[in-house]
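All protein chains of the complex are present and in place, except for one that has been dropped.
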Amino acid sequence: MSHLLTNYYEAASVILFGIGFMNLLLQNNLIKKFIGLNIMDTATYLFLAAKGYVFGRVAPILTNGIIDKDYYINPIPAGLVLTGIVVSVSVTAFSLALVLRLYKHYNSLNMDEILRMMREEEGE
Amino acid sequence: MSDFSIMIQMILVVFLIASAIGVSVTRNLFMAVIVFMGYSSIMAIVWLFLESPDLAITEAAVGAGIDTVLFFLTLKKVHALKGTREG
Amino acid sequence: MEHHLNLVHNIPFFSIFFAMFCGIITPLIKNGRTARRLHGFMVLLIGALSVVLLVNVTQNGEAYTFMMGHFPAPWGNELRVGPLEALLAVLVSVVMFLTITGGSDIIFKEIVPEKQNLYFIMLNATFGAMLAMTYTNDIFTGYVFIEILTIASCTLILAKGTKQAIVGTTHYLVFGCMGSGLFLLGVCILYGITGQLLFPQIKEGVAALMATGNYHFALMIVVSLMFVGLGIKSALFPFHSALPTAYGSTMTTSSGILSGLVLKAYIILAIKLTFEVFTVQTLVELKIADVMFVLGVFGMVMGSVYAVRESRMKRMLAYSSVAQIGYIFMGIGLGSVAGMLAACFHVFAHAVTKSMLFVCCGAFIEDANGKEQLENLKGAAHRNPLAGIAFTVGALSMIGVPLFAGFISKLYFATAALEMTGLRLVLVLAALAISMILNAMYFLPSVIAIWTRPKEDGEGASKRAQTSPTFALAMVLFIVVNLVLGIGYRPIIDVMKQGIELIQMTL
Partner (left out) sequence: MSENKSFWQRLKSWIDGDEILIDADKYISTRERKERVPMEKAVTMERLRSNSTLYRVLCVAITVVFIAVMLRVVVDLPMFGDPGSITNNEVGQRYLEQGIEETGAINFVAGMILDYRAFDTFGESNVLFMAVIAVLMLLQRDKKNISAAEDQEMAEDEVFDSQDSKLILKKGAKCLAPVVILYGIYVVLNGHLSPGGGFSGGSIIGAGLILYSAANGQKKMQTFFTIKTLTRISVACLLTYCGCKSYSFFTGANHVGWEIPKGTPGAILSSGFILPLNICVGLVVACTMYGFYALFTKGEV
């Protein structure tokens, strides 16, 4: 338990991941599904960023001309997260465009309802 | 890191979880997007605390900016603004 | 490991960049036909170069790493090239070329003219991403290209532009996002416990962790997250539900690419992870292999059961893919080198066969004016005999009739199972037998149906449909490739063995 309190960022990020994942999996409403996707992605990035942090060190940008590995935090997670954010904004835009098209054709945001309508049309 | 700073960070983390749960349970889509915008802004602050200013700038511009704009445009197009309830 | 590189060694790097380059430049080409020519040229060139590379690495018996930039292994990105990777690149090029050659008529018919060039951007990107996933030696690069592949493959599905296609894409995208999310979480935790991102370094880290027993539970969860993620993306049995909706709603050409290649790209990554990061022994020790084995066996049976129930051909083929993916995961789950070898060969056999079946199915549906119920396709083979023959070959290969590719992979699965004892042996053999019977139960009736002349309009139905020469060429080549895999499989197996040995040597 005390571990969870020291690793509070990691703990929070897996909780957020769980919430986001279940939103993506189980929400019927498409917009909330994709908000869930975003929460899930940011949770992963929070986890990664927390892994790079070291107490008492500063951001990895040269300050006062000090070149010392024990002065800055680990730059790798920040770079990976930066890449990840780009990916998730692309996926978000794409998914919302899909939502727009679906609404145009089916007048609904409910995935189950849309699937049902599609099946009914095919059945005819 | 001082105790005070840790306390602030824990409060922020609690806010993050609270807004994530809020997004999941609310039935109003407009509210969900607003709460998600708040979530992204808090995330930007968290990244400042984690000494990653690059990420903070990016998250503020993308998560709280572009993403929210896209979500709102979608809501407008699907006539979900003005407090319409989800179907 | 300082290697003297000659020009041939640059081929993997060149292939990936040339494919992406063609993808980037295609928006400037407004004409879909020109874009198609550029795509065809690119795939042919890369295919030819991959053959050169394959010959070179097998003759020298070497595997090397290619630095992407000025910095060596733990600092910069790397590609890893060996016989197995080169062979996979050849496979991807061949299947891509044949599928698009055979299915391009449908592309030009179904997509509105102003968006045809966009479709080829996505094809080029899909190709580049698959090559990158085949060659990469870096787990995060793998993730980035998984995402490119997700977006590109979703666009291939929605290109048809009908509302069913949009629903199919959304369903597919939701599953794809879940898969990549889980994979990314796995990558992050793995980075947290090993501190590395490149395969060889992670392998050392994992070996050290296994030896000391630290983070045992975390490692187990990491491996499950990554394999479940890849499993969701490659439509492993309980996660397959997006596949029939997506394939049933889109053009058969896209389905052929997706089922033949895109699903395989995720599996290739899973196989690479098994060999180059976690090792087969670790998977067995962590019990992940057992889980994959069970899911694979279930997938083999359940996929076929669903397929038997299905009356629409495209959806039937989609469920058949679920079953075949089950075979591959069962092979990985056997936890032996022989099982992996069989799984690798099945990747080849299924890629070649399923894309051929989809292209034929597309031609049949085209001749039947877009109707895809099995009863509407009656007599389709008489309208288009070449497609009929190819479909029959594909069906026989799927069932596992000797002379065709599918038989050899089943043979190797059975051989791999004979090394096992007890329950596993029984399960594999039973699953193989049941699945073969079920395959026959749904493929034979469709073969019979397409070769049956409908009575009512006897003359109208036997009217020959016009087949373009490119389609004929693609069909003939598809059949030849299938026979080559089914008869002259020895050299291919040898190259795979060599590749696997080389990977295992470089610990």
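Labels A, B and C are assigned to the chains in the order they are written; within every chain, residues are numbered from 1.
The rule is short, and it goes like this: contacts are C-beta pairs under 8 Å (C-beta built on N, C-alpha and C of every residue); 3 or more make two chains touch, one makes a residue touch a chain.
Given the structure is predicted, the values throughout are model-derived calculations rather than measurements.
**Student:** Which of the displayed chains are touched by the chain that has been omitted?
**Tutor:** Touched by the chain not displayed, across the whole complex: A, B, C.
**Student:** Going by the contact rule already stated, which one of C:31, C:60, C:281 or C:311 would touch the omitted chain in the full complex?
**Tutor:** Among C:31, C:60, C:281 or C:311, only C:311 touches the chain that is not shown.
**Student:** Which is it among C:145, C:199 or C:364 that touches the chain not included here?
**Tutor:** Once the missing chain is taken into account, the touching residue is C:145.
**Student:** Pick out the residues on subunit C that sit against the missing chain.
**Tutor:** Residues 5, 10, 13, 17, 20-21, 23-25, 27-28, 66-71, 74-77, 112, 114-115, 118-119, 121-122, 125, 128, 132, 138, 140-141, 144-145, 147-148, 151-152, 154-155, 158-159, 161-162, 166, 189, 191-197, 205, 215, 217-218, 221, 306, 308-311, 374-375, 378, 445, 448-449, 451-455 of subunit C touch the chain that is not shown.
**Student:** Quickly run down the residues of subunit B that touch the omitted chain.
**Tutor:** Residues of subunit B in contact with the hidden chain: 1, 52-54, 56-58, 61-62, 65-66, 69-70, 73-74, 77.
**Student:** Contact with the hidden chain only, please: which subunit A residues?
**Tutor:** Contacting residues on subunit A, toward the hidden partner: 3-4, 6-11, 14-15, 17-19, 21-22, 26, 28, 50-55, 57, 59-62, 67-72, 74-80, 82-83, 85-87, 89-91, 93-94, 96-98, 100-101, 104, 112, 116, 119, 123.
Following the convention adopted for this analysis, only the chains that are shown with their structure count from here on.
**Student:** Starting from the mean Cα coordinates of subunit A and subunit B, work out the distance between those two points in Å.
**Tutor:** Comparing mean C-alpha positions, subunit B is 11 Å from subunit A.
**Student:** So how far apart, in whole Å, are subunit A and subunit C when each is placed at the average of its C-alpha atoms?
**Tutor:** From the centre of subunit A to the centre of subunit C is 27 Å.
**Student:** Roughly how far is subunit B from subunit C, going centre to centre by Cα mean, in whole Å?
**Tutor:** Each chain reduced to its C-alpha mean, subunit B and subunit C end up 38 Å apart.
**Student:** Indicate the residues of subunit B shared as contacts by at least two other chains.
**Tutor:** Residues of subunit B never touch two or more of the other chains.
**Student:** Show the residues in subunit C shared as contacts by 2 or more other chains, in ascending order.
**Tutor:** Residues of subunit C never touch two or more of the other chains.
**Student:** Taking the touch rule as given, give the residues of subunit B at its contact with subunit A in the complex, in rising order.
**Tutor:** Contact set of subunit B toward subunit A: 1, 9-10, 13, 16-17, 20-21, 23-24, 29, 32-33, 36, 39-40, 43, 46-47, 50-55, 58-59, 62-63, 66-67, 70-71, 73-75, 77-78, 80, 86-87.
**Student:** Of all residues in subunit A, which touch subunit B in the complex?
**Tutor:** Against subunit B, the touching part of subunit A is residues 8-9, 12, 15-16, 19-20, 22-23, 27, 29, 31-32, 35-36, 38-39, 42, 45-46, 49-50, 52-53, 55-61, 73, 77-78, 81-82, 85, 89, 92-93, 96, 99-100, 103, 108-110, 113.
**Student:** Flag every residue of subunit C that touches subunit A in the complex, lowest number first.
**Tutor:** Touching subunit A: residues 140, 144, 147, 150-151, 154, 158, 163-164, 166-167, 169-171, 173-174, 177-178, 181-182, 184-185, 188-189, 191-192, 197, 245 of subunit C.
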